[in-house]
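Sharing a structure here in structure tokens format.
The complex appears here without one of its protein chains, the remainder shown in place.
So, subunit A:
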């Protein structure tokens, strides 16, 4: 059995692409010659692919084109983006028909363009409430951005809980509670024992003095209603 002396494998190579904007072989010859004379060694024997994208509706004389390129010491290996007729004609002249893969750059530009064209729709995204295990101590500050806050303990004197949504406190509220911080008049504050230094909803605040009343020390809900804060019993009846 004779030993196999070759192997066929696919690989990727970088080839120079000649974008033809006009089907004028004589003019091409002239301009290309000028270009090559700037760096003759670089182009010497370089494999080249002819991109027919811009002249795909025209009849191209591939024999002449090939001749011109060879005369300039280039090695035309194939065509791309040609019409069926052009492809058939190219094959007859021993030029391969290649699939054109776009450069990376234009692709990125395309994505950017499509992003620009996308209209931005504002939509409320659901964020689960921030849960604080235990008591918020004096000097601590907690901010629940774009969401509710749940405190499984008390909020001590000198502590501060802030939420863009509602505030739920399962212990005593002795410090400050600031709900709807980014502007939400619907936000509410709930606590098991109202002894707050300050409560605020969407910038409307009451300090401790204003909170003294029937519900001081009781379970209470605070909301904004009829241009004012309103305290109600947390559980009615």
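Heads up, the rule we're going with is that a contact is a pair of C-beta atoms (placed from the backbone, for glycine too) under 8 Å apart; a residue touches a chain by one contact, two chains touch by 3 or more; residues count from 1.
The working rule: contacts and distances are computed from a predicted model.
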{"item": "Record-based protein name (UniProt) of the chain missing from this complex, from \"Septum site-determining protein MinD\", \"ABC transporter permease\", \"NADH-quinone oxidoreductase subunit J\" or \"3-oxoacid CoA-transferase subunit A\"", "value": "\"Septum site-determining protein MinD\""}
{"item": "Among A:138, A:186 or A:232, residue touching the chain not depicted", "value": "A:138"}
{"item": "Full-complex contact with the absent chain, from A:48, A:90 or A:154", "value": "A:154"}
{"item": "Where the unshown chain meets subunit A, residue by residue", "value": "134-140, 153-154, 156-159, 171-172, 174"}
